[in-house]
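My questions all concern the structure below.
The complex appears here minus one protein chain, its other protein chains still in place.
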Amino acid sequence: MSSLCIQVINPNTTQAMTETIARAAREAASPATEIIAVSPTQGVPSIEGHADEAIAALGVLEQVKRGREQGVHGHVIACFGDPGLLAARELASGPVIGIAEAAMHMATMVATRFSVVTTLPRTLIIARHLLQQYGFTHHCAALHAIDLPVLALEDGSGLAQEKVRSRCLQAQREDGCGAIVLGCGGMATLARDLTRELGMPVIDGVGAAVKIVESLVSLGLGTSKYGDLAFPCEKKITGALQHLN
Amino acid sequence: MSSLCIQVINPNTTQAMTETIARAAREAASPATEIIAVSPTQGVPSIEGHADEAIAALGVLEQVKRGREQGVHGHVIACFGDPGLLAARELASGPVIGIAEAAMHMATMVATRFSVVTTLPRTLIIARHLLQQYGFTHHCAALHAIDLPVLALEDGSGLAQEKVRSRCLQAQREDGCGAIVLGCGGMATLARDLTRELGMPVIDGVGAAVKIVESLVSLGLGTSKYGDLAFPCEKKITGALQHLN
Amino acid sequence: MSSLCIQVINPNTTQAMTETIARAAREAASPATEIIAVSPTQGVPSIEGHADEAIAALGVLEQVKRGREQGVHGHVIACFGDPGLLAARELASGPVIGIAEAAMHMATMVATRFSVVTTLPRTLIIARHLLQQYGFTHHCAALHAIDLPVLALEDGSGLAQEKVRSRCLQAQREDGCGAIVLGCGGMATLARDLTRELGMPVIDGVGAAVKIVESLVSLGLGTSKYGDLAFPCEKKITGALQHLN
Amino acid sequence: MSSLCIQVINPNTTQAMTETIARAAREAASPATEIIAVSPTQGVPSIEGHADEAIAALGVLEQVKRGREQGVHGHVIACFGDPGLLAARELASGPVIGIAEAAMHMATMVATRFSVVTTLPRTLIIARHLLQQYGFTHHCAALHAIDLPVLALEDGSGLAQEKVRSRCLQAQREDGCGAIVLGCGGMATLARDLTRELGMPVIDGVGAAVKIVESLVSLGLGTSKYGDLAFPCEKKITGALQHLN
Amino acid sequence: MSSLCIQVINPNTTQAMTETIARAAREAASPATEIIAVSPTQGVPSIEGHADEAIAALGVLEQVKRGREQGVHGHVIACFGDPGLLAARELASGPVIGIAEAAMHMATMVATRFSVVTTLPRTLIIARHLLQQYGFTHHCAALHAIDLPVLALEDGSGLAQEKVRSRCLQAQREDGCGAIVLGCGGMATLARDLTRELGMPVIDGVGAAVKIVESLVSLGLGTSKYGDLAFPCEKKITGALQHLN
Partner (left out) sequence: MSSLCIQVINPNTTQAMTETIARAAREAASPATEIIAVSPTQGVPSIEGHADEAIAALGVLEQVKRGREQGVHGHVIACFGDPGLLAARELASGPVIGIAEAAMHMATMVATRFSVVTTLPRTLIIARHLLQQYGFTHHCAALHAIDLPVLALEDGSGLAQEKVRSRCLQAQREDGCGAIVLGCGGMATLARDLTRELGMPVIDGVGAAVKIVESLVSLGLGTSKYGDLAFPCEKKITGALQHLN
């Protein structure tokens, strides 16, 4: 185990996306940080709604538990809906950071208002709820969907990437925003180029979350184990999910 | 199958609580309504935090799927955190109502402000988040926890019930509220007596949710299948959760 | 008096509208429920602003008082601004439900966001204020006015109805909403057909309010008589309104 | 008619209170301003709840109509719940200002947070709703009720006045507020002495409203007759309220 | 010193704008009120962003200190961002009113929703933040920028004035607002003509602030010196700003 080891969890089961995310995480991480990129052995190949999120949350918990047993120092949930975030925090003692959360927090610190560019229209409601929960509704100028499924980002054609790019340009022209948050783990590797092209911050949550975990660990801070996020009350989990015991 | 059949899902695996909930549901239901009370075959015996909720949400999805196959007309999620609510709505075509939601909505229609009495202090944050999500933060006068675990309500001693009662009386005296929402499915059968004793509405979400499902079905309304809550995008669920396919 | 008797109050004096509302109420009510549809003997023929509402509120109070004397079990205020709602609750012991309130509550339980379609643009502000008061501002995607007066719905030409229909279709296409709330008691009978045509919930508050009153009464719940909504302090009403004594 | 003539409406029928209010209004008014203090010829002797407010709103409308016919330049609604405010604005072309509104606005401009001291506990909810409607919820430190009826302020014993005073002192010590808003027209004449005794602003809405009306008139501003607050749509009012035609 | 003397501070150093502001202030003031229009001897010629505001705030403090020494009764900060408002209140004992604040408060009392028309797009965020801080976010229908720098209002060409006018007309047609707030001290003299042309309130904050100061002084109210806005803790200011000691 390295001196600082972060588990980056792709909550879906698509290996290509785990690799995209791992690449973005490693690019962002400090040289001394080890990135362990994982995805659940079971679950859904992409996360495009609340039911997908509920299933993925279990995969996140399974991985957080495993990560903690391996002694990792923190965890990243690399799906823009931050599935299972508070549940994962209960299981962990180190920090657990979602990529939507990370990107949104960072955006509010480099711009007065940001826009979001995500995949399917039906995931916009998830982003809206996160904005409200995190307190950023009034910091968000607009939300956009490219209207392609998540896995279009992994089909090798570059079409989805081009749609992301043109939506970012449109948001810059029309929204009155000063930064853009990329709304999918699969867009993680686009951020640096788009930042350069647009001349304004385009933020990927994977890198942002890695840096926040590094920051918290280095400050000696982990998830609060006092009060609401204490380890779960002991109880016997039965059935298919008993590996979460 | 009866002319109106409601599936009432206890999201935990404790049979005694399923029975408490079933009793309250049947007491509330119209004579023509059939109540099918179920609980997941696997999961956690009680729900007292976010991780418990994430596990329970899967049990809810499993049961909603089964209920839909059986042809039920609507579903009740009988745990005060409304675990898996939006996910379950994606799987269902009939209405899906959580008991926290149901009780809170009803409370705002019989009083200007209500208080909540629940079990463990760590579950208060779940209620707070629901208040914000549903829009009722400013309708809530105060939140109280009796500081006993959920299953204390099923230990037969009556101690937890007595603590609920005394907290309700205290809330009535001190909070400036006009109604009280009982914050646990296991308290469902206490509502009518407490309403009588306090001379003000003490609301159980199980009964309230049953009535709202009956109402929606009778109005020809189900969960919107247009937009955000449409059936999940088709994708293959793998592993222990493949029964959700 | 039937075993459950609901007084449905059309707050304006237009008999044709009372009949439209009565029809919608009876269609929604359970077979065992008796609907008493009334309107004030004096007041305004339609309600299209705050002054109209203030006048209508008195008619509502007059009728609620009469209804209580007749022994009805609950009351519906069948105008989309819910005129006199909290005042009527003070006079009543059974539930008092407004149709805007009822439709909005129901809408939040079948969709993540809803739109409103109402009559004159100047009534939009009333809907906006209700959204804020009830806590639903963030659940509303957009508000639309067909720009015809209320009584156009009763002129027999069908023009207003057609405008409602086309605005609903437009809202469905453009707003990102999952349900539509009809913003006038005179639109009550349109909901079922529009629900079918649009393939998504189009909600009429008259039916919704009737079901909520039935639900509350059946749960043993009435308006809280403890605290803010207790019966008014005894005092002598003088002049033209002395019949409210 | 004087060069600037303000109609100050006591919405209840208690003459002693009309005189208290008139005194406070005249003390606040500029020498060139004529104050016409009126109260409805019919209605309730005090306003302590929503039903009282609904009745009083009609008296307000009746008086605003009469005032406009007399050619007054603006109107004050001198009851802390601002009953009928938006309705009255529809009837008027000059400014219409409520005393709760006036006092709250002024308070936010002389202090960062203010407290409210009012009469009966059941009227607190009215103040809460106004705070939310006007946008001042976060500017209010606390709300207090002296738990005496409104007319106790007119019984000549001075007991109510003493209770107001001691609550103001308590609020100053405990609330972290920088100003106090007096929550009843009957407290209007106490403000200057309490301001002196506490050494911080204690604000009476009657005087504040008079000054705001004077200010608006002098700026050439009246109630907007474009859009939401335009004169009511023409329609025939029937029955006891036909004098409002 | 006159019986009521108000210091109107133009926070920028452009003399022509000080004169525009002085003219508007004197037009609004009561005959007995003396207006002392000042601007800092040092600072920025116009205020079009946060850094300009920070610099201008010092000029405001310098002038408030001088005004207090001269015995003025109140102060107006005549820049639409209300720069240094709370700081100035600490230095003053009389009222200190910003023109954005004044115009927004007045707007909420003559219309249900207002729009803002200002100069450069980058100043919109300042208006947004003020709306949130004052509590008026939900009272604002829309914000517009004419996209000309502040000093274009003083170039004598009338171009900026014409752009303001056409944006006001557009806002009236499209926003669903009932009043317009002019978002720059340099627009102060346009309000009366635009009010007449549009037939709805177009509000200049300079005049509004003068009237509010007059009102507060006449009510015996000044800035609260109890709590948050008490005079600053004594401490030695060093360097270029030592004249603030």
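Note that the chains are named A, B, C, D and E in the order they appear, and that numbering of residues resets to 1 at the start of each chain.
Rule of thumb we're sticking to: a contact is a pair of C-beta atoms (placed from the backbone, for glycine too) under 8 Å apart; a residue touches a chain by one contact, two chains touch by 3 or more.
Remember, it's a predicted structure, so these values are computed and weren't measured experimentally.
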item: Listed residues E:46, E:172 or E:215, member touching the removed chain; value: E:46
item: Candidate in contact with the missing chain, chosen from B:16, B:125 or B:148; value: B:125
item: Selected from A:5, A:28 or A:164 as touching the chain missing from the view; value: A:28
item: Omitted-chain contact residue, chosen from A:22, A:86, A:164 or A:237; value: A:86
item: Hidden partner chain, touching residue among E:38, E:58 or E:221; value: E:58
item: Residues of subunit B (touch criterion as defined above) contacting the omitted chain; value: 121, 124-125, 132, 137
item: Touch residues of subunit E, complete complex, unshown partner; value: 13, 40-46, 48-55, 57-58, 61, 84, 86-91, 120-122, 124-125, 129, 132-133, 149, 227-230, 232-233, 235-244
item: For subunit A, the residues touching the chain missing from this view; value: 28, 30, 86, 95, 97, 101, 105-106, 108-113, 134-139, 172, 176-179, 191-192, 195, 198-201, 203, 207-208, 211-212, 214-216, 218-229
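Heads up, the rule we're going with is that only the chains that are shown with their structure count from here on.
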item: Pair in C-E, D-E or A-E that repeats B-C, with over half of contact pairs matching by residue number; value: D-E
item: Interchain centroid distance [CA atoms averaged], subunit A/subunit C, Å; value: 44
item: Distance from subunit D to subunit A - Cα centre to Cα centre, in angstrom; value: 52
item: Averaged-CA centre spacing for the pair subunit B and subunit A, given as whole angstrom; value: 30
item: For subunit A, residues that touch 2 or more chains besides their own; value: 121, 124-125, 132
